[in-house]
Structures are given as C-alpha cells and as structure tokens.
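For this view, one protein chain was removed and the others were kept in their places.
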Amino acid sequence: MRSQSLKPVARAAAFTPPRAGILQRMRKYAPIYLFLLPGTAIFLLWTIYPLVDAFVMSFYHWNLNGPSTYIGLANYQQALADPIFIQAMKNVVLYALISVPGQLIFGLAAALLLDSAVRFRAFFRTLFYLPVVTSWVVVSLLFTYLYNSQAGAINYILYDVLHVIPGYIFWLGDENVALPAIAFMNIWKGIGWTAVIFLAGLQTIPADVYEAAKVDGAGRIQRFRAITIPLLAPTFMFLVVMLVIGAFNTFIQVFIMTQGGPNHSTETVLTYMYTNAFANVDFGYGAAISYLFTLLMFVISMAEIRILRRRSQY
Amino acid sequence: MRRSIIILLATLMAVVLPASSMAATRTAKSSLSGTVTFWNTYSPDEKAALEQKVIPAFEAKYPNIHINNLTLPYDGTFTKLITSIAGGIGPDVVRSDIIWVPQLANINGLEPLDKYSWFPSLRKAVFSGPLRTTFYHGHYYGLPLDTNTRVMFYSKSMFQAAGISRAPATTTEMLADCAKIKALGSGKYCYSEGGFGAWSIMPWVWSFGGNLTNKTFSKATGYLNGKGTLAAVNFLLGMYHKGYLSPNILGGGIGTWDGFGKNYAMILDGPWTVPFLFKNQYPSSDYGISLVPKGPGGSRSVVGGEDIVMLKGSRNKPATAAFMQFMLSKQAQTMMGKVGQMPVLNALAHSSAFPAYYPIFQQQLKTAKPRTPSPEWSKIDDTFTSQLSTVFHGNASVKDALNSAARTVDGLLH
Partner (left out) sequence: MKLRRFADKSFVYLLLILGAVIMMLPFLFMVVTALQPGTYVLSIPPNFWPSHPTLQNFVDVWTANNFGRYFLNSAIVATTSTVITVIFSSMIAFTFARYTFPGKTPLYYTMLMTLMLPTLVLIIPQFVLAKNLHLLNSLQGLIVVYSAGIPLYVFLLRGFFEDIPQDLADAAAIDGAGIWTLYWRIMMPLARPALATVTIFSFLGNWDEFTWALTSISDSNLFTLPIALQFFQGQHGTQYGLVFAASLIVVIPVIAVFVVFQRHFIKGIMSSAVKG
C-alpha cells in the first residue's frame, strides 16, 4: 500500500478554516460522503448486511415463509458432526493442494518462456490466456465431454496415442480420480492468469541485476535461484493467496460436472452449502456452513500471508 | 454537470427501485383469464405434443388463459423447484415426479386439492394406484398425470451378432447371454445402467426378492440389508467385474441411450424411450422390448410416473385448476398418450388409440413396486447411491455397505 503522507492531504480542507465546529465539519465533509453514498450503499446493503444476516440465520432453524426457531449452536454442532461436511472440507483442501502448485509451476514456466521470447510474445500470451476468459460453464461442459471414460478425447490421447496410462481412466466416475480430474482442468484454465502475473513480476526485475550476476560468472540456474526466485517473492505471495481463495471458491465446475459425486468425492463446501440451502431448504444450516467456511478461509489467508512474509524477509 | 447527476440518479433509481417493466410479473386477474405457468420435464417429443397440440386445444377452449410452458431437464429441476417455492417465485402448476410429491407437500409448497368441488369426480376417474402417490398426511396434493415403469430394451443386431435368439427370461439366462455379448469385443457391454439410484437399481433388488423397506415404509433394517438385496447387488457387482455391466454406471461414460445398439446390448428404460429410438438412426426393427428378467422374486420393475400438482403460491388458482382438469381430459390424455405418456384414466384403460408397445409396459406395471414415499426421499436415495458407489469402488463389502445404508435410512424414516 502506498503511503498517504506523501500526498497533499485533504483537498476539501483547503477551502475551510481550521478548527471548524460541528456544523462546519458537516459542511466540509458532506460533499465527500454524498459522493461515497451510492457505491457504499450498494456495498453495505448487498455485502455487509447479508454478512450479518447470515450470522444471525446460523443460530436459527430458519423458515423462509414463517416464524423461525432459535436453536443456539445446534447448526454448528450438526456441521462439525456431519461426515459429508468434513469430507467437503477435506476435498477443498485437496483441491487446493493440487490446483495451486500446478498453476504456480506451469504458470511460472509459461512466464519464463514468454519472457525470453522476443517475437510473437503477445500472440502466445493470448493463446495461453484464452482459457482464462472462457466461462466456467462452457469449460465444465467441454471437459465433461473430453473426460468421457469410454469415448473421451483425453483417454484416447493418453492411452491410444501416447500410451502413458495403462488403460482408460474413469475420470469423473471414479471416487479417487474425479476430484483431481477437476483440479487438473482448473490448472489448465488458470495457467494463463498465473503466467501473466508472473510476467508482471519478472518485468519489475531490472535487467542490469542479471548482467551483473553474469559478469560475476553466475550460471543460468544460479541466477534463477539467486535473483529471480527471491525477487519474485511478493508476486508469489499474491498468487498463493489468490489461488487458494479461488480453489476454495470451487462451485460451478463441480455443480455442472459431477454434482458432488460420485459418493460426495467431489463435494465442495460451497456445493454442500448450496444443496442444504436450496435443495433441502435448510437455510440456517447452510448459513452455519458458510460461516465456518469463512472463518477457516480467513485463518488460512492470514496464515499464508504471515508465513510467506517471513520467508521473503531475507 | 447537472445532466450527469440526473443520469446518475436515474441509474441509481433504476437499480434500487424494483420497476415492473423488466420483472416477471404475473398479475392475478378475474377468474379464468391470465397466465398459467407450467413446469415439466417432458422429453423433446412430448414437449412438441404439448406445445403443438395440447396447449393450443386448451387455449382454444379458454381464449383468455395463456399457458406459459417451461420444459426443463430432469436433473436439477427438483432443486430449482424447491428454490423457487422458497423464494415465492414458483410456477402455478407442475408435472412432478411422483417421488417429489411428499417432499414438496412437506415444505408446504403444494395446494391440497380435496377441498375443491371439481376434485371428487376426477379422483374417481383416475387409476387408484397412481392416485395414492398424491396422498400425504391426510390430503390429496395432486392428481396422477401419467404412469410408467421400466422394461428391458435389447438390440436385435447385437443379439444376432452374439448368436442370441431371444431376450433372456431369467437372470440366469441373462448371465449366459452376457458371456456371448462380451465375446463381441472390447467396448461392447451386455448391460448398461445409468447410475446407483433407486430408480436404476431397485428393479434388480425386487427381482431378487429384496426390498428397500418393510411394507409400511417405516423400517429399512432387515430389508435394505436383507438376503434378497444382498443377492441383487452381488449379481450386479459380478456383472461389473466380469465386464458385462458397463462402467458407465459409475458416471462420466457413454450414456445408456447413446451407447444402445452400439456399445450396449440391453438397457432398462421407460416408454418415452420408444419415440426416441424410432427417431434416431435405429431402424425400428433393431430393438425389441421384453419384461425385466425374472429372478427369485419374480420379474419386478419400479413404478414411475408423474402427478400434476398446483403450487400453494400460485396467483391464478382458478385458471390453474382449469388447466389441470384439461390435462386429465380424455382429449389431452390421448394426445400425450400417443407420444409415450401412458394415460391414467380408467376410461382409457382399454382404448385402442395407443401405441403397440403399451401392453408390455402395462404387463410389467402389474408386478412393479413403488419407491418409498417419504419427505426424506432425496436423502434416502442419496444414501443408497453413496453406499453402492462405495461397493463398486471396492471400498466396502456389499454386506457392510448395505448394513450402513439400512441404519442411515432407518434414521431418516422416523
């Protein structure tokens, strides 16, 4: 965050005498608040109020069309004892463990390649970025087709053409494979975004740092380890936080491709919350799930920032 | 500058004030006029018959009523319906799977019909079996609209290639036929089933003498984990391990319809399959229909069908009632019957207006059984599906999985 003190402060202050009284202060700030009002109103109404409302709902057996009953912590107790909820929590963590490193590694590789390519860089960048701008609904439908276990193109290429798998894989039908399969698709979709962000980070590294290291006789790998990696640390931190949030957000792809199946092996916290709220009309339970999830999310994000900050200190 | 502010304010108002111009408004007008929104999950052929024949006939009779038809895919519609009811934005009338009715009635989403003066005569006009599916906690929440069950469809060309002369009459014969079909080569499967839901699996369970619950639908232990159920699941699991049963049962493979005749020699399905098979590249002579192969419990299939229900939130109940009555008229029932929607009127029981393939479905219906009518049905079905999936993935023995399923379902039945 940039420092505020560097800027001439308070434009409005220039027009009012110092030590203003309440009325004058009101007059001074009124235009500013008026200016903030429309956007802030929408924000407060559709984000902050729902946030508070969900908290309240989570203590009720919520009835949308009649009086609701206060049940204290029962929804939370139910969630913590619900094997499907626990499984969904584990699933999103596994999903993040696959999709985040995958996007980081391939994204960095793509960024390094794009960075060293002089010609056609924009062209390749566009190709890598196309999956990012393609809607999740379309990507999910497309991969349902490609992942078909008996006649899909992916099995065909991996087995019949490349012979790298021992037989056709039941991508979306096998409890042990379905979640990783969706995570692989996520890697494919996310590489472009990760690469562009890495590219931005790479371009902030001054070229003369590399030149100096070269003069000192540092090899390519040494330069990568001693210069590129440490100087990319802030970018890396940003990416990890964003990608983990993204992985935890997983909903559409599961909703469309497997509906959480087979046997809840691809159930994510959000699909489970959605089912409870909108298929079982248990809004209070859904709200409790989303609150537990928000809490977890927050703790993880903070922990990531802390750990990564400490790492990048030296 | 002033103009910009006005534009800004106008935008803000357009957003904040729920104007009626863009919203879907359904205003209730005087009786027997206005719009009636109808949701259903008809197949493309049935949808065409509805929109091109039934609705025009109704609108000719009631020129001031407009039917707003929405045909949705089966998957996802139940959730969509529940969500819409919760949000007060549901349709007026729904063609509901019989198994949804107790669940919809339980969340107070349906209008009880027994208080209406037109109800008793219709009640007497329909088959009593299907009528029972609309009864919940002392009230009738709908009327049957169509009935069906699953029978065996087999590919004559695949049978011929494998040297099989006729459809298997028993599960033992079926196993023998399957060995021959397997010999046709890789990618060819004797039998394909779309999933582990009760709709898919229960015909086999009942045919092996098993059951989901006791007769009064109050207990699963001793039935869902009983000897017959165990035998049925072992039968299917054996078929799967031998390569007779397509792995598409796990999900994410070639669908039963897509593979029928090419990859799959036999499938179980309902009457709506016939128009589909006629229309899509299969010469009509290439498939045959027969009863579900007989097991120790007989040849048993699952009762399917739909009820027509009025939603409590309907804003145009008189017009909706008129539409429901029309859907149960001989005229509409015959129109829909010709495209595979088996009628439910006593008056049409022996009508000759219907397709030649109906008798076999009617015969199968005589021994078919209903699934558990329960407001917790979705969860029961989910439990059943999950446990069977575990078995097929080799993560639990059939016995343990069924014991566990029975325990969970017991809890849901109370």
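As written, the chain order gives the labels A and B, with residue 1 at the start of each chain.
The rule is simple: a contact is a pair of C-beta atoms (placed from the backbone, for glycine too) under 8 Å apart; a residue touches a chain by one contact, two chains touch by 3 or more.
Being a predicted model, the structure only gives us computed values, none of them experimental.
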TODO: Give the residue, chosen from A:36, A:73 or A:165, that touches the chain omitted from the document.
DONE: A:36
Open item on the list: Among B:53, B:66 or B:80, which one touches the chain that has been omitted from the display?
Closed with: B:80
Open item on the list: With the missing chain put back, one of A:148, A:186 or A:228 would touch it. Which one?
Closed with: A:148
- [ ] With the missing chain put back, which residues of chain A would touch it? List them for me.
- [x] 2, 4, 7-15, 29, 31-33, 35-36, 38-40, 42-43, 45-51, 53-54, 57, 64, 109-110, 113-114, 116-117, 120, 122, 124-131, 133-138, 141-143, 145-146, 148, 150-153, 156, 160, 188, 191-193, 196-197, 199-201, 203-204, 235, 238-239, 245, 248-249, 251-252, 255-256, 270, 273-274, 277-278, 283, 286-287, 290-291, 293-294, 297-298, 301
Open item on the list: Across the whole complex, list the residues on chain B that are touched by the chain not included here.
Closed with: 1, 4-5, 8, 11, 14-16, 18-19, 22-24, 37, 44, 70-76, 80, 83-84, 86-91, 187, 254-255, 257-258, 280-281
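The criterion applied here is as follows: only the chains that are shown with their structure count from here on.
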Task: Between chain A and chain B, centroid-to-centroid distance (C-alpha), Å - done: 38
Task: Complex contact set, residues of chain B against chain A - done: 8, 12, 15, 75, 78-79, 82-83, 86-88, 107-108, 187, 246-248, 250-254, 259, 263, 378-379, 385-386, 389-390, 393, 395
TODO: Going by the contact rule at the top, pick out the chain A residues touching chain B in the complex.
DONE: 38, 42, 64-65, 144, 147-151, 170-176, 178, 258-259, 261-264, 275, 278-281, 283
